[in-house]
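Before I ask anything, let me first share the structure, which is written out below as structure tokens.
With one protein chain removed, the remaining protein chains of the complex are shown where they sit.
Let's turn to chain A:
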Amino acid sequence: MKLELSRVVQGGCRLGVLKGLGRSGQHSLEVPGCLLYTRCGTVPHLTQDTLHTLTNLPSVTQLTLSTIAEHQEVLEDFKDGFRKFAGLHDTVLYCSLHDPVTPCPAGHITNKTVSVWGSGGRIELTVAKFMALQRTVRPDWYQSMADGETWQSNTSRKRVRKSVDRTLAHLDECLLVHHKTQELQGVAVFGVVEGGDILEERVRSAKETAKRPVAGFCLDGLQTGSMDQALRIQLIAAVTKELPEGKPRLLQGVGRPDEVLACVEAGVDLFESFFPFQVTERGCALCFNFDITPDPERAVLEADEERDTAGETHENGELNLDDQMTSFEINLKDKRYQDDFRPLVEGCGCYCCRNHQRAYLHHLLVTNELLAGVLLMLHNTAHYLAFFGALREALAQDTLDLLKKKVLKEKCGQTKSKE
């Protein structure tokens, strides 16, 4: 795995390509970028046929041990690794520990073990078991075992220090087993940076992890909900300063577009793409605008659209009924979409927008039809991937400020009524 940076903008933002991915090294991934989120190797709701209606899919698929650990025995019998087991062919597999969407109950971590929760309940992992899993899963790249349980608001300094120490110890042990394991030769390991919300611990974790022979770094314990944005950015900036420039940094648990932008500025290269899934699960469609190409005709259209939506929002009163819902999406269950025959996003090239209308999606959602999840997942994934494309383009063109303005201000034309 090799990170080739073509630009470093404003001290933090990095634009480049992660090359040499996969066992034969023929895959690459542009950064800033995201991985393809899956559960048990499947992008939620999507069969391979529907998934591949999307173009420009990330070359890296994220697996989560929490959704596959319970199948260890099956995979051992199968022998050929998870890629073949799941019918995934031409993709790089990255294996993370937890599913970023499903929070882990606290209080089950010990000095020697961490736990993941599958469909059948808790599975406790020692380094030995963790590594045995990696050997049967056979990813191209995985994160080392980590104790990231620092997200609760009253976590003590002692507990945070412990999480850093344990995670380093796990890493050393993982690397030891890794180098002795024939099946894992050529597989990349990411070290995990912990440290909760304590700056010194973050710096210590980063410095120590960077001393180890790792291919890159996961930044853990900074997920949405664990701390406020300003603190997160401050910590990330401090951490990335300690990390070698030539190795990629993957931020776990952060996916909102505004947070992504800020974290990219603080030096993050990679994200998990679970956000489109969360939006899908609440029956919403991503619609935020990230188009900064100056096109006067389009600008007029957008202004109309904005006025349109804003007016309706006003009539409808409070918009964020579900406090999880962000301002980057529209709630298609809302009655106002009942007879709205426009695509989810005008000009979007995804299968859903090329074929279907908001009114149809509204109908599928109110009748609890399974196709709603399929179509929304397709659109939300396409929209999210396109956002990352626009972000890279903005970095290349030196127009990040314009993009930030657009994304932060626009918010589906709904901010006006909230203010």
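Quick note on the criterion: a residue touches a chain if its C-beta (ideal position, glycine included) is under 8 Å from a C-beta of that chain, and two chains touch if they have at least 3 such contacts; residues count from 1.
To be clear about the criterion, contacts and distances are computed from a predicted model.
> One chain is missing here; what is its name in UniProt, given the choices "Queuine tRNA-ribosyltransferase catalytic subunit 1", "Sld5 domain-containing protein", "Trafficking protein particle complex subunit 2-like protein" or "DNA repair protein XRCC2 homolog isoform X1"?
Missing chain, UniProt protein name: "Queuine tRNA-ribosyltransferase catalytic subunit 1".
> Of the residues A:1, A:46, A:146 or A:219, which one touches the chain left out of the display?
A:46
> Using the document's definition of touch, tell me which of A:117, A:275, A:351 or A:384 contacts the absent chain.
A:351
> Residue-wise, where is chain A in contact with the chain that is not depicted?
Within chain A, the residues touching the omitted chain are 39-50, 53, 67-68, 70-71, 73-74, 77-78, 85-87, 118-120, 338-339, 341, 351, 355-357, 359-360, 362-364, 366-367, 369-371, 373-375.
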